[in-house]
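Everything below concerns the one structure shown next.
Heads up, one of the protein chains got dropped from this complex, but the rest are sitting where they should.
Note that the chains take the letters A and B in the order they are written out, and that residue 1 is the start of every chain.
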Amino acid sequence: MSVLGFLSVYNAKADSHFRPVAKSSMERRLRDHGASFEERGGWLVAMKLPHEHELGIRDVSHLGKLEVCGDLNGLEGVIPITPARGLLLCDFRETEAVQAKLAKRYDVLDVTGALAGLEIFGPGAETVMHRITAHDLDDLPAAAPVSHVGPCVLTREGPESFRIFFPQEYGHYLWEVAVDAAEPLHGGPAVSR
Amino acid sequence: MSFLLPCPNCGPRDVDEFSCTGEVTVRPKGSPTPRELRSYLYFRKNAAGLQREWWYHRDGCELWFQAERDTRTNEVLRAWVPEPVAPVVPDTPRRHN
Partner (left out) sequence: MRLDPQPSERIDRAEMVRFFFDGQPVTAFRGETIGSALFASGRRVFSRSFKYHRPRGLLCCGGHCPNCMMTVDGVPNVRVCSVPVRGGERVGPQNVLGSLQRDLMSVTDKIGGPFTPVGFYYRTMIRPRWAWPYYEKFLRHAAGLGKVDKRHERSTRFDTEHRHTDVLVIGGGSAGLEAARKAAAEGKRVTLVDEGPDLLPDSVGDAGFEILAPARALGLWEGGLVPVEAGPVLYRFRADKIVVATGATEQPLLFPGNDLVGVMLPSAIRRMVDHWALKPGNAAVVVTADDRGWEAADRLRAAGVHISEVADLRERKIRQIAAKGRKGHVRAVELDGRSFEADLLVMSGGAQPNYSLLAQLGAKIEYDPARGIFVPTSLPPNVEAVGAAAGDVGRTAVPAVTYNGAAGKGKCFVCLCEDVTDKDVKRAIAEGFDSIELAKRYTTVTMGPCQGKLCHVGSIRLFARETETDEASIGTTTARPPWAPVSLGLLAGRPHEAGARTSIHHRHKDLGAKIMWTGHWRRPHSYGDAQAEAKNVHESLGIIDVSTLGKLLVRGPEAGAFLDRLYPNRFSDMKPGRIRYAVLQNDAGRITDDGTIARLDDETFYVTTTSTGAGAVLRWFGWWNAVWRMDADITDITGALAAVNVAGPNARTLMERLTDHDVSNEGIKYLDAKHAHVAGVPCLILRIGFVGELGYEIHFPSPYGEYFWDTVMEVGKDLGIRPFGLEPQRILRLEKMHILVGQDTDSESNVIEAAMPWIVKWDKDDFVGRWSLELVQERGLQNQLVGLEFSNGTVPAEGSQIVREGRSIGRVTSSRFSPELVRGIGMGWVPAGLAHDGAQVSISVNGRLEAASVRLKSFFDPDGEHLRS
């Protein structure tokens, strides 16, 4: 384990005594909505809800997240925050390998545990976004505040589909804010698309 | 205050996204006299007009930069990252705000 290995969720080791399980900071909120969970690659992931919303708020915190610094030109899939710093997402189980590969050319920090992720999708998603962030949705991706929490990384995944990555300690709060904003538009929690 | 501040990285953004640490001051070199020290610590020009200030894009790209602002109108004439005092050539890629 490198000196910063204690930052990496993937560095946990299960053995006969201990079986570490990682949880999103929105786990309790989802549990309150009646979600059932399964362990996937060391993460407890919500798999089912009593009611799936078409305008959905989905927890994507269990994605692997790497902060990459250096010349980002030509780095595929990176979400640029500045010309020299970006966020790269991957399947959680691939985080270690991706980090190792990128470390040859870039300064890479594992921020999987630092950032929580929300996906807002479906009819009305744009209105929900307008109600939780003052940032111009025609200017994405971007680093910007969402409902007094900043900095967050905002991306557009489609015409009515967005993602927000934000400091995980605000998970409980931002989940409440997003679900509340979706409510008048008949939106709410979702686990699948 | 609701003016827009042009972040050198992100372009014009709501001033609420930034922190301002006030006008740019020059830290004395060597051993300042008590008078020089107090002037540096406590005295500001507080110009009614153009003022150079330090700004930090707290809720965005986290860049520290300087901006020239007209304190009467909040018009920001320019914003830039000041050149390094001494050249720094990092041999490894580093975190860049």
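The working rule: a contact is a pair of C-beta atoms (placed from the backbone, for glycine too) under 8 Å apart; a residue touches a chain by one contact, two chains touch by 3 or more.
Remember, predicted model here, so these are calculated numbers, not experimental data.
Colleague: May I ask you to list the residues on subunit B that touch the chain which is not drawn?
Modeller: 1-4, 14-15, 19, 21, 27-28, 31-32, 34, 37, 40-41, 54, 56, 58, 62, 64-65, 74, 82, 84-86, 88, 90, 94-95, 97
Colleague: Which subunit A residues would touch the chain omitted from the figure, given the whole complex?
Modeller: 1, 3-9, 11-15, 17-25, 27-28, 43, 61, 109, 111-115, 127, 130-131, 133-138, 147-149, 167-173, 176-177, 180-181, 184
Criterion: only the chains that are shown with their structure count from here on.
Colleague: Suppose each chain is reduced to the average of its Cα coordinates; what separation in Å results between subunit A and subunit B?
Modeller: 32
Colleague: Give the list of subunit A residues in touch with subunit B in this complex.
Modeller: 67, 69-71, 81-85, 105-107, 109, 134, 139, 142-145, 150-151
Colleague: Which positions of subunit B touch subunit A when the two form their complex?
Modeller: 9-11, 13-14, 16-17, 58-63, 92-97
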